[in-house]
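Report on one structure; see the data block that follows.
Missing here is one protein chain; the remaining ones are kept as they sit in the complex.
Chain lettering (A and B) follows the sequence in which the chains are written, and residue indices restart at 1 in each chain.
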């Protein structure tokens, strides 16, 4: 009996299949500190217990993307060990904060399957749910291109799920324990609130962050993500990139950390509408980021908090100053690493404290 | 008076000598998280508080090898600062779990001394004991080749200790607080239990893990291991390897983490029977691992838990698929980094929960 697993191939997925992911993982303030050391994030909600307490919380919750990557990591051995590409995300929602000491579990359901024209791969859509001590905290759909075991194998099922292009504002969930916001702009370092951002506005986040070999591996292992392309140098040296590829979630986290310079009050992720890893990132690349305000939404009955829908674009090895994105034919600029569409919670003017 | 130390030479050891190692070290959940980020380990017992509690424990204990490396690190300034080579391990036993917040101390006794034929070095055998808040948690014998201060110095004592080649099953210690095991195979991700492993069976752990400069140094410093060969680039660039050598414990930890793919239910180390660092590892190497079942043992009166005696072989820069080990003359294959013989605790079938 073969004891080690090599992961599912396209033929191993069934529509409606439920997959309970292995390795529940207790996240601690140790993980929070490592995540901060890896990203340099200055998002106040995740690094200042005092600020969190003033918002009615017991302490600083774990960074939203730390939770996302941990849930994602749980799903890798079951879903994407034989993936050729991570094609997209949709309908992602953050449902609650996660606290140090809580244990993350994850379950996925197969909601779509379609063989590609070449018959060598197939697209698998899964809806993954993450829980903290059993409480739902995150859900999202992702789809991946997965190798077939054999070109000739028949695939009985074809289903392409209908997915919302944007999570509608009324589906956004304010974290249950969050009280009325009260934000001292001197603490976040930036005075800008919900009312200050205009739809269509673009922000160059200025700073750049190099990614080195050890850092992206520490991050990816912290999430217990076992995808071999991030670690197996002996094999990856012969690959097209000539070295290991950086996990897309590392780019996401660094871009969000860079975006603090201009979006320091974008306190907490509410939703991921869509996301594309447009080009690969390898160690040695310097990441820059820019944002665009795509939409704004209010919460009924709340004058302290709003939601911004933002595009966060990460680029490599060039300043984000020109807001690079696509060429005239609509193809991503070769410098673009990530194009992420998300909703984020921001204080409204009435929630800003005056010093 | 010389304030800084350069470590003991062979002449400085005396048979029967007791050496209380410096720098007691409180291990925390911060260390647990770093260890996980460094190894990518998915051993459930050490990353899921919920699982640990279901086994009667207060929370997830620290990884067994984190404890081992910490105790080992304590002993380095006293034993092996002037070591030429780490020759072997024997009679290693893990006596109890260690919990975050407990403080590790270590004491060694010199149990053997023998000059080499060249008269330039000598072999020193020590039995090292590790304690957590004063409670014995680990003991092992190791022997190292230590430089002599002078070729001409006389050595009065010669003693080669008799060591068991294997820790006998009746000497294995089940961690005191561990209740009857109850393991959900969906949580570890693997269904295999004690009864499923056959003596002689070999397992290729498939995955590979590159070791980069920063990661092995972070690990070795975490253990407060002060051996200069791991850190002093300026000098090591002129060495035979042309760079710093990776601490053998780093290889051990990565190999054990890789072995989760096939041995996810090998929850806790019980004993180290023997271990050889067959060839050096340097940054840039990709580590693969395979295991062989050497023996099996039951615990009288316990139908929930058994012990597997395993050989864990780490190789570099080639797949472990062919189970590389030794050539026809019995010499280690140049790809072999580590040949470790150990006992590990695994659930028996009656301890597996059915979903």
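Quick note on the criterion: a residue touches a chain if its C-beta (ideal position, glycine included) is under 8 Å from a C-beta of that chain, and two chains touch if they have at least 3 such contacts.
Every value quoted in this text rests on a predicted model; they were computed, and no experiment measured them.
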### Query
Which listed residue, A:12, A:120, A:133 or A:207, touches the chain dropped from view?
A:207
## Note on the structure
From A:56, A:136, A:189 or A:322, the answer for touching the chain not displayed is A:189
#### Entry: Residues in subunit A touching the chain absent from view
28-34, 36-40, 42, 44, 47-51, 59-60, 186-190, 192, 196-197, 201, 203-210, 212-215, 218, 261-264, 284, 286, 317-318, 355
### Task
Name, in rising order, the residues on subunit B that touch the hidden chain in the full complex.
1, 3-6, 20-26, 28-31, 33-34, 77, 101, 103, 133, 212-215, 217-222, 224, 226, 228, 231-235, 244
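In this text, only the chains that are shown with their structure count from here on.
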### Task
Superimpose the Cα trace of subunit A on the Cα trace of subunit B, which carries the same sequence, then give the rotation angle to the nearest 5°.
120
### Task
Can you check how far apart subunit A and subunit B are, centre to centre, with Cα atoms defining each centre and the answer in Å?
36
